[in-house]
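A single protein chain has been omitted; all remaining protein chains appear in their positions.
Naming follows writing order (A, B and C), and every chain is counted from residue 1.
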Amino acid sequence: MKLVYFAWVRERIGREIETVALPQEVETVTDLLTWLKGRGDGYAAALEYPEVIRVAVDHEHVEHEAKLPADGEVALFPPMTGG
Amino acid sequence: MKLVYFAWVRERIGREIETVALPQEVETVTDLLTWLKGRGDGYAAALEYPEVIRVAVDHEHVEHEAKLPADGEVALFPPMTGG
Amino acid sequence: MAERCQPLVRVEAEDFDIAAEIDRLTAGRKDVGAVVTFTGRCRDESGRLAALELEHYPGMAEAEIGRIADEAVERWPLTGLTVIHRFGKLRPGENIVLVVAASTHRKAALEAADFLMDYLKSRAPFWKKEHPAGGEEGRWVEAKTEDEKALGRWGKV
Partner (left out) sequence: MAERCQPLVRVEAEDFDIAAEIDRLTAGRKDVGAVVTFTGRCRDESGRLAALELEHYPGMAEAEIGRIADEAVERWPLTGLTVIHRFGKLRPGENIVLVVAASTHRKAALEAADFLMDYLKSRAPFWKKEHPAGGEEGRWVEAKTEDEKALGRWGKV
């Protein structure tokens, strides 16, 4: 699975992009956030309040309850401040 | 009293501007419309439905119940269609 | 609350330059977060309109638009407001009216432009006459009751 990070999520994690092999029990967006949080201090800092993290799968916003696709690009970022 | 007319009120009356001496009993805008209506066919055609006529005194909209000033410019015109 | 801006009102036959009017309200300024322009244009979907003739009441047109603009700068925290209304014969595709509202915040600029257009339609002393292609006699455009009703949204002015 390709993961991409933006804004302070990217800064705290310390990378823009990475490819991960997800354990089988990671099925939903919420599962992914919980799993990532355990990968180190940067991840823990970025995902301290997972409920504020916005997630997109293949360029479309998804809810945290959404199932992850078998493959694709999952993006994690803070609430948007464009416009 | 100076009277000015616009749009189809002007066209039906057949003039843009005139100065009239009002009889003493003409006190309000409604009185003026009634009095003008009796001045000839053009006036009668222009003021057939006096309730639709808009009136301004010295460049400010006024209601038909308003008292006329002793002197000044009174404008009669149809509902506006600017913008 | 910031000082109220002084609206610019023009009633003229010539066309306006939208970019220049935006520039007038924004050049060199760092306090303008949002600029809204509304342009009303002469429209003819039927192909039967030769021109729209806009008659106005000189003096009152400027005064009445000025009153409406002053009301807008009292209601919304605008950093700038410009209203230009043309008169004379305009062909389909030509500009009729321009409102430019600038503010620190976007809602103020949008609402002020909306308010201005509602009031210009029903309160500014302008009258439109449609001149059909073919040279027949022109026809005065009738006021729409929906325009009058739209004013209800803004309360007492």
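The criterion applied here is as follows: a residue touches a chain if its C-beta (ideal position, glycine included) is under 8 Å from a C-beta of that chain, and two chains touch if they have at least 3 such contacts.
These numbers were taken from a predicted model, which means no experiment stands behind them.
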item	value
Visible chains in contact with the missing one	A, C
Of C:L8, C:V32 or C:V141, the one touching the omitted chain in the full complex	C:V32
Contacting the left-out chain in the complete assembly, out of A:P23, A:G38 or A:G82	A:G82
Residues of subunit A in contact with the chain not shown	4, 6-8, 56, 59-61, 75, 77-83
Where the missing chain touches subunit C, by residue	17-19, 22, 26, 28-41, 43-45, 47, 92-93, 104, 106, 109-110, 113-114, 117
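Simple rule for what comes next: only the chains that are shown with their structure count from here on.
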item	value
Centre-of-Cα separation between subunit B and subunit A, whole angstrom	72
Cα-centroid distance, subunit B relative to subunit C, in whole angstrom	26
Contacts with 2+ other chains: residues of subunit C	none
Per-residue overlap in subunit B, given as positions that touch at least 2 other chains	none
